[in-house]
Each structure stands twice: as C-alpha cells, then as structure tokens.
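The structure follows.
Excluded from the complex is one protein chain; the other protein chains are retained at their positions.
== chain A ==
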Amino acid sequence: MNTGTVLDWLGAVALVAGALLSLVAGIGVLRFPDVLDRMHAATKPQVLGVLLLLVGLALRLRTPTDLGMILLVGVFQLATAPVAAQMIGRAAYRSGRVDRDLLDVDELADPGR
C-alpha cells in the first residue's frame, strides 16, 4: 500500500467522522431545551466536525493552493464560532429568552451571591 492510498483512507475516515459530528451537532441544536444549551452544540461538536472535514479534504486534495484555503477556513472557524455563539447567547439572555427553570445558579442576574 503506497502513501497516497493511506492518506486517502485517513482522509475518508476524517470526512466520515466530521460528518457524523456535524450531524450530532444538528441533533443537539434540535433537541436541547434552551438557547444556551443549543449554543454548546453549535460550538464544540460543530467546530470539531468542520475541522475534521477540513483535515479529510486536506488529506485527499494535497495541493498547496487548497491547503492554504483550508488553513484559512479552519482558523476563521475557530475564531468566529465562539464569538457568534456568545452574541446569540447574550442576546437571548438580555431579551429574557433563557429558560430560568433550567438554571441552577445564575450569578449574572444575582451578582450579590
């Protein structure tokens, strides 16, 4: 088995794993009861899913031009996903769309604790 085949197989594994994680992230967004919980699903498995898909693509494509673009997509995914989740979570919190029954402790509402 030559190196190209090995890389292709590794790439295939990464692509499938990334796709599965993205699927689970989607299920999480659908099933979680609250905006803030959903943002957990929209950040962690989603980001790792995209990163795995990118790794899979990089292993399959293997040309410098594509690798540069893939690197950029990965960097911006890492940098923007938490910011987007924070903006949505913050907006939801401030407009009172957070289900307080699901919160055990809320030090943001009650800083004196």
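The criterion applied here is as follows: a contact is a pair of C-beta atoms (placed from the backbone, for glycine too) under 8 Å apart; a residue touches a chain by one contact, two chains touch by 3 or more; residues count from 1.
One rule holds for everything that comes next: contacts and distances are computed from a predicted model.
According to UniProt, the chain absent from the figure is "Multisubunit sodium/proton antiporter, MrpE subunit", selected among "FecCD family ABC transporter permease", "Phosphate-specific transport system accessory protein PhoU", "Adenylosuccinate lyase" or "Multisubunit sodium/proton antiporter, MrpE subunit". Residues 21, 24-25, 27-28, 31-34, 36-37, 39-41, 43-45, 47-49, 65, 68-69, 71-72, 78-79, 81-83, 85-86, 89-90, 93, 102-109, 111, 113 of chain A touch the missing chain (whole complex, contact as defined above).
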